[in-house]
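With one protein chain withheld, the remaining protein chains of the complex are depicted in position.
Right after this comes chain A.
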Amino acid sequence: MSTGVAIVGAAESDLGVTGRSILGLQAQAVSRAVEDAGLTLADVDGLATTGVSRFSTTQVADYLGLRPSWTDSTFAGGSAFEMYVARAAQAIEAGQCSTVVISYASNQRSARSRSLAGVVETHTPEAQFETPYGPLYPISYYAMAAQQYLHRYGGSREALAEVAVAAREWALLNPAAFRHGAGPLTAADVLAAPMVSTPLTTADCCLVTDGGGAVVLTSLDRARDLPKPPVRVLGYGECTTNTSMTAVDDLTVTGAVESGRAAFARAGLVPADVDVAEVYDSFTVTVVLTLEALGFCGRGEALDWIAGGRIRPGGDFPLDTSGGGLSYCHPGQYGVLLLVEAVRQLRGECGARQVPGAEVALAHGTGGILSTHATVLLGVDR
């Protein structure tokens, strides 16, 4: 099993409040990642990105002066980048291209471009049948998922807040994190933060920051000749489920069930093999639902399972070790930064937040309103 493809470069752009343009941040992320790989832009013949413009990949290729033989602009919200890894691995193995850059950047905080209502396209069924009722997009959907989860399994908001509390603990160890200097967060802080859409407060919701990142992929054979240790793409899987807030019958069971099953099967691994997990934390509840769907614990068990420090630094299940979208960086579509952190953990580059001896990492992206789910398993080259 596994694939013959590796990630050989990984980098962030400037993060936080940058005052920079989207393409300026893209250029930073790409050039830093290509340099990290020990390559040059001239080596890049495949490109995947989103969130720039209608012709996102074309736009970035033009800006970078590239004429790629393979591109992908699949729009799938925050999970797009985990999907790109799958498609890039396939394209490299099929010989359509040899070196792929996956990139993303947003200046949403500097540009104040985020709206509580999301983006409404008037020709969609949602514009006729959902938007008129005033749901915050995407927050109210996750809020309903949290409400139903807590109702069904009898969990508390305090227990859910552990996801945000743990994320902050990790951010305190990451100098690049937006909340690095903010001090610890308690469950009481999360509950006392301004309510947005019950039961989720602002502290249950990811940050709104600028930021971006890029990763570089090539064949494992070529990767072994490059300066940094290759990070192998072991498996991948995805599942696309809904745009409507009413399409999924059971709010608490997500498409991560299918994406995770496919990724673990392809890699020949099981959840217990994962040493470090980078799971999209758009909201605290996103993590709870995803951990259950991926099989790390049973349905309705996640709140008990994460209690007691398991997902905090030093715990036996290191989760969202950068500080996550909740406390590190959330530039709108955060999935590329899950990959960057997973690669750095497997290379042992993470300093104070390093998970000792991490050999298998999981990166799981979630987009939209639990709409798109993509799992990537990465591993050291043994």
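Descriptive notes on the structure:
The rule we apply is simple: a contact is a pair of C-beta atoms (placed from the backbone, for glycine too) under 8 Å apart; a residue touches a chain by one contact, two chains touch by 3 or more; residues count from 1.
Just so it is clear, contacts and distances are computed from a predicted model.
Between the names "Putative DNA modification/repair radical SAM protein", "FAD-dependent oxidoreductase", "Zn-ribbon domain-containing OB-fold protein" or "DNA ligase (ATP)", the one given in UniProt for the chain missing from this structure view is "Zn-ribbon domain-containing OB-fold protein". Residue A:Ala127 is the one among A:Ala127, A:Ala307 or A:Ala352 that touches the chain not shown.
The missing chain, though absent from the display, is touched by one residue of A:Ala145, A:Ala203 or A:Leu294; that residue is A:Ala145. Among A:Gly9, A:Gly51, A:Pro135 or A:Gly365, only A:Pro135 touches the chain that is left out of the view. Although one chain is not shown, part of chain A still touches it, namely residues 116-117, 120, 122-123, 125, 127-136, 140, 143-145, 147-148, 151-152, 194-200, 244-246, 249, 251.
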